[in-house]
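What follows is a short report on a single structure.
A single protein chain has been omitted; all remaining protein chains appear in their positions.
Letters are used for the chains, namely A and B, taken in the order the chains are written, and counting of residues starts over at 1 for each.
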Amino acid sequence: MTALLETKGIWMRFGGLVANSDVSISVGRGEIVGLIGPNGAGKSTLFNLIAGVYTPTQGSIIFDGEDVTRLTAAERCVRGVGRTFQVVKSFETMTVIDNVIVGALIRTTVMREARRKAYEVLEFCGLAARANVLASQLIPSEKRRLEVARALATEPKLLLLDEVLTGLTPIEAQTGVELVRKARATGVTVLMVEHVMEIVMPLVDRAIVLDLGKVLVEGKPADVVRNPKVISAYLGDRHAVGA
Amino acid sequence: MTAETIIQSLASGLLMGLLYGLIAAGLALIFGLMDVVNFAHGEFLMIAMYATFFLFAFFAIDPLLSAPLVAAALFVFGAVVYLLIVRFAVRAKANAGMVQIFATFGLAIVMRGLAQYFFTPDYRSITHSWLGGKTLSLAGVFLPVPQLFGAMTAIAAFVVLYFFINRTDFGRALEATREDAGAVALVGIDKNRVFALGWGLGAALVGLAGAIMAIFFYVYPDVGASFALIAYVTVALGGFGSVFGAFAAGIIVGLVEATTALILPPSLKSVGIYAVYLLVVFIRPRGLFGSL
Partner (left out) sequence: MDQDFSQRRRRDLLVAAVLAGIAALVPLFVKDVYVQNIMVLTLMYAALSQSWNILSGYCGQISLGHALYFGLGAYTTALLFMKFGVLPWFGMLGGGLISAVIAMALGYPCFRLRGHYFVIATIVIAETALLLFQNWDWAGAALGIDIPVHGDSWLKFQFARSKLPYFYFALALACIAWLVTWWLEDSKWGYWWRAVKDNPDAAESLGVVVFNSKMGAAAVSAFLTAIGGSFYAQFVSYIDPESVMGFQFSLLMALPAVLGGVGTLWGPVLGAVILIPLTELTRSFIGGSGRGVDLIVYGTLIVAISLARPEGLVGLFSPRRKEIAR
């Protein structure tokens, strides 16, 4: 079976700055893959290229057997790419359930159906009790979960998580980890960007380490953390190592 | 159309443009400081013109002498408007964008109403002032002295403003507050004080412009409306918040207006300005000098 997502020789330049150079990665169906690396490694850029925020300067992105390089974020969402934002972007004047309905509407235009689906997703994410609260009233960890819920409501094949676990208390992070596992159990493939390795390593099947815009190492989490190249890339960034 | 007419209109367009720049400067300053568009800006201009007119009518003070007084009065007025209205408008949690638009717009309507009530809707003008009606011939081009004086004042005001923003403590506080209002609070700068002074300064600039315009323009309650739209376009053209962008854009607006008046019927002269604005923002959605 082919990979769900493949990037082939991606280059991304912003003016003179090269954010990604020759990045080729692949994510298999049903995998949880961690995309890690020190600050400025080009993780966010790669993430946004996959989500469809930018178009790469060079190279192509294959999703589910289709070349999606030139498609917009909305078109990719239709094809099954769901994402969260590092800085949460809730629809603040809408209720929690309404936030999720926006996502559900991509699969159905029958409102009753979209609403039912949204409730299901909220229950799945443990937010059902907050359904009729305005999104602006949520606490930060709930907003993170709302982002995940919204993305799940679009019934993604690939869920892109942008630092959803960073900045949470250990208990909140644990709940987040369980949510990601649960999502995978329903058949969703997950690609998650995290800066802090110790949070993601126990969760992911495979880790890809970016450094200076290139793929540095990739492999099983246990091997990756012991890899001298990774350790030196993270040097001076001691808080992040751990594991 | 002869070369002389063209040069003549471009010259008056340039003078008018510098004045437009001065009118727009206060608006740009306030926007740059706190992301608020003052929709009563035209009415600030209007009361400055009335103040100049009445100082002349009752005390026979020539606009040249009253200009600093009017600017000072507007400074106080601007600061008070901030403290009484705008301060609360920017605090709104819901519909923040609309609240500030309509709060300042409501103020504009009140000011127009007050002007009608106290000053009647009549058109007034300063009949004889030191500069009024005089022209200066410069290499065959006739320049109206009041407009010329206005243009010089505008240039002088921008030079002063430049040094003020870049070289004084208050200017730096202003700059710092616009960058990050939260952080300046930590170093002990009172945000409200800076904003109030910013509003005062913005109003003083338009007060200065109003005093000069009273020399050669009719004064009536709705006079602000026509100039306000030009001021918004100027500020947006320059890139919101850039005071010096507004200055440059003012010159462009003046020249475009003069050129349009050469080609189209005079009643359509504003169409040229509007067309240039749309053209610029369609190509550069942040205006000519806007970064953001």
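The rule is short, and it goes like this: contacts are C-beta pairs under 8 Å (C-beta built on N, C-alpha and C of every residue); 3 or more make two chains touch, one makes a residue touch a chain.
Small disclaimer: the values here were computed from a predicted structure and weren't measured.
*Asks:* Return the single residue from A:69, A:154 or A:189 that touches the missing chain.
*Replies:* A:154
*Asks:* For the chain not shown, which residue from A:57, A:95 or A:227 touches it across the whole complex?
*Replies:* The single option touching the absent chain is A:95.
*Asks:* Using the touch definition from the top, which of B:60, B:94 or B:139 touches the missing chain?
*Replies:* With B:60, B:94 or B:139 as choices, the missing chain is touched by B:94.
*Asks:* Among A:3, A:18, A:133 or A:212, which one touches the chain that has been omitted from the display?
*Replies:* A:133
*Asks:* Out of A:56, A:103, A:176 or A:221, which touches the unshown chain?
*Replies:* Hidden-chain contact among the options goes to A:103.
*Asks:* Extract the touching residues of chain B with respect to the undisplayed chain.
*Replies:* Answer for chain B: residues 31, 37, 85, 88-89, 92-99, 101-103, 105-117, 120-121, 221, 225, 229, 232-233, 236, 240, 265, 267-268, 270-271, 274-275, 277-278, 281-282, 285-287 touch the chain left out.
*Asks:* Touching residues of chain A against the unshown chain: what are they?
*Replies:* Touching the chain left out of view, chain A contributes residues 51, 53, 72-74, 77-78, 82-83, 85, 89-95, 97-98, 101-103, 105-106, 109, 111-112, 115-116, 119, 131-134, 150-151, 153-154.
In the analysis below, only the chains that are shown with their structure count from here on.
*Asks:* Can you check how far apart chain A and chain B are, centre to centre, with Cα atoms defining each centre and the answer in Å?
*Replies:* 49
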